[in-house]
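Every protein chain but one is kept in place in this view of the complex.
For clarity, chains are labelled A and B in written order, and residue numbers in each chain start from 1.
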Amino acid sequence: MTGSALAGRTSTAGTTGMRGTSGAAVLRRKRRLSRLLTGILIAVLFLAPVLYVVMIAFETPTHFLTSPMTPPSSAHLSNFSQGWTGADLATELVNTVIYSVVASAVSTVLALLIAYPLGRRLVRGHGALYALLAAGLFLPLAIIPLFIEARILHLYDNMPGYIILHIEPGLPLGVVVLTAFVLAIPVELDEAAWLDGTSYLGYLGRVIVPLIRPALLITFLYGMLGVWNDIIGPVVLLGATSTNLFPITRGIYTFYGQNESAYTVFAAALVIASLPLVLLFAGTQRQLVRAAIAGSVKG
Amino acid sequence: MLPSSNVKNLRRWAPGYRTWTAGAVALVLVGSAALAGCSSSSSGSSSGKSLKIITWVNPPAVAALKKIDAEFMKANPGVKVTLGTAENVNGPYKTMLQQTVDASNADIVTNVQQLQPLPLKITSNNVTSWQTWTMHGVFAPLDGQPFLNDYSSGAKAAETYQGKTYGIVSGEYQEGVFYNKQIFAKYHLSVPTTYTQFLSVLKTLKSKGVTPMWLGLGAVGPIYLQFLYYNLISSVWQPAVPGGKLATGLESGSVKWTDPHFTQAMNEEKQLAAYLEPGYTGEAWQGMPGAFATGKAAMLLDGSWDLASVQQSNPNAQVGFFPLPGSNVAANNQSELQNDLTFSVLNASKNKALAMKWLAFFSKPNIYAQYVDITGISSSQTSGSFSSYAAKVLGSWFGKGDYYTNYFPVLADTDSYWDQPANWPTLQQDLISGKKTPAQVEQLYQSAWQTQ
Partner (left out) sequence: MATLSVRARTANWRLGKRRASPARLLGRGSRLTMWAGILLGLAVYVLFGLVPAIANVAVSFTNYALYPGAPINFTGWSNYTSMFTTERPGFIQALIATVVFVTAVTVLQNLIALAVAHRLVGDSRWNGVLRVFVFLPIVLGVTIVGLVWILFFEPGQGPAASLWGLFGAHSSFFGSAGLALPLVIFVQVWQNIGFSCMVFIGGLKSISPEIYEAAEIDGVSRWQRLRRLTFPMLAPAVSVNVLLAVVGSFTTYNLIYVLTAGQYGTMTLGMLSFDAAFVDSNLGYGAAVGTVLFAMTFVVALPLMMYLRGRERRLLT
């Protein structure tokens, strides 16, 4: 009867045309217009600043100095090549991918290994343990003690060390999110699976993981983003001259602090540095939303 | 007591469990071994054939150093020199320097501030990190090295502590007013040498719709007001101090912050600030050279380190220099000298001999001249001829002036010498914006000074 009553819930606002009273039609048109306007507003608000930087990346330095707001007449590609070689972005991209993927993967696995026993209450004092880990969300910035610790444990200024030092930040959120999802899985499943004689890790891998895949994905991606965008870590935990170990955020700093005429190269470096993440997100966008849906139901 | 069914399962699980954990452990071991192989750096590799230098992002200096490193590597085959950099505005370089010193992870480090003068009464609160490190033997003494005598006595004295010299001052930058010769010619203006003349120049420019002076505090903060207050203190207050050393006078208490000459200097500062471009507090400091070079203002308040950027932004700009004339006695108006880019060798470095070799190479006349010409710094060596853009612009003022440390006392109780008690530059900004009167500012400085 009222297919269009769910305006805002569905994307199409069409009706059968049987209720063509002018009042409802005007309302529908107004709604469609407002949806169009808000859509454009969102697009502009979130895209415009980024597009501005992309545009700068294609401008010549003189053009940027004199009239940066007008689009360049031709694409000045040397900014990109300068940025690519000047900061050695190739090595840095590879490093960044290794750091963020490995650290986040380990973090997610460890979080799961804690979340399952907590969710199933298999450990005495599970409440206290959960609280202890959740408190990790508010821990203060203690990077200098971490630096000293890293030196003592020989984790300073090398690749494995940098990865290991980046596992912990993702743990508290991972445990919180995954415990919530584990709680939602019916206990009866355990019954069936255990009697089949599976091992603990086998059960986790074959039964639990597929069920909470969205949560695992969210935890992994969020952790990955955290490591990818870390600016202080590379300065403190990697040696000043270990340029072959630098991630992208450190490389971008090569261009920051320079004078205005280097802004064009800087913008190009920013574009290069962001491209992988943007593509990754565009690809996984649907799963993320599904995970968010599932997540908010569990709370 | 396990239920019987579970005992059966345990036997079934047990072998699986063992292989699982064995496999996992093996995987972790192999993985970390592979990763360890991937990483090709380690702190403290003492092959003696590699040299690590750190400095901050000063583009001409970085370019000059990279060139010198390449030449050094050619002259010494088998040696690898790496240069590590981080930006110096508000933090990254300071952080990197701090970690590097603690980890002894480089051989030569660069400092922005100089060691001397140390406060008359040294406490743990009024010395910078660099000074603390020097006093505690973090750096290797350079006495006895042949290259040390290439440098002027002033440069050496700046880095000497208890009779030993701990750093090489690679040059000095000069602060003052850079002016656009074409704009001055257009309005028939001549270089002002007194305060009255300066005001008249400013008024004329403003009446013609030209922005008289350009300054940018954005992303760096009120510390860049130093181009006003350093020069004004030097030309207005310092000459009035008996003995001529304002810094020592303040420290010993014979001169007070409430001195009327300081009031005069601050009033002049307020007057001059009215001729800066609108919105200067938000104008990015990095954009100053470009703005001036493209004619946005007739004059630029800056240090000579930015001249290379000025030239790069507009090679056709005709630029001249004069010290900011705060006094009506022309002789009092001096260009201000700042020692910069001081190189020190870490005592814990395993490549000290190689580091000394690099410093000797750096100090050779032709290499040093190259450095001075590329960076636009003013020479700190006792002799040499230089053809840099900065030498041309500074003209007769090249390498001449007054050291700011003579009149701007060591107020540092933390590493950022501008973050002092009563927050020195921020109060200057309050003064200019009218939030505080000169008298109030003086009172704050004096009371904070007394509690030091």
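To be clear about the criterion, contacts are C-beta pairs under 8 Å (C-beta built on N, C-alpha and C of every residue); 3 or more make two chains touch, one makes a residue touch a chain.
Worth saying up front: this structure is predicted, and the values here are computed from it rather than measured.
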Touching the absent chain in the whole complex: find that residue among A:A87, A:A111, A:I212 or A:A240. A:A111
Options B:F72, B:W133, B:Y151 or B:F343, residue touching the unrepresented chain: B:W133
Touch with the omitted chain, as defined above, among B:G91, B:G154 or B:G244: B:G91
Of A:L89, A:V102, A:L171 or A:A240, which residue touches the hidden chain? A:L171
If the missing chain were put back, which residues of subunit B would it touch? 2-3, 6, 9-10, 13-14, 16-18, 20-21, 89-91, 94-95, 98-99, 101-102, 104, 124, 129, 132-133, 136-138, 217-219, 221, 278-284, 287, 291, 296, 348, 414-416, 419, 421-423, 448, 451
Omitted-chain footprint on subunit A covers residues 2, 5-6, 8-12, 35, 38-39, 42-43, 45-50, 52-53, 56, 67-69, 110-111, 113-114, 116-117, 120-123, 129, 133, 135-146, 148-149, 164-165, 167-169, 171-172, 175, 184, 186-187, 190-191, 194-195, 199-201, 225, 228-229, 231-232, 249, 252, 256, 263, 266-267, 270, 273-274, 277-278, 280-282, 285-286, 288-289, 291-299
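One rule holds in what follows: only the chains that are shown with their structure count from here on.
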Taking each chain's centre as the mean of its CA atoms, subunit A sits from subunit B at a distance in Å of 37
Residues of subunit A touching subunit B in their complex? 65-66, 98, 102, 147-148, 151, 156-160, 163, 194-195, 197-202, 232, 235-236, 239-245, 253-254, 256-262
Parts of subunit B lying in touch with subunit A, wherever the complex brings them together: 5, 9, 12-13, 16-17, 20, 24, 32, 35-36, 38-43, 52-54, 57, 59, 82-89, 92, 95-96, 99-100, 102-103, 105-106, 284, 286-287, 289-291, 294, 306, 309, 312-313
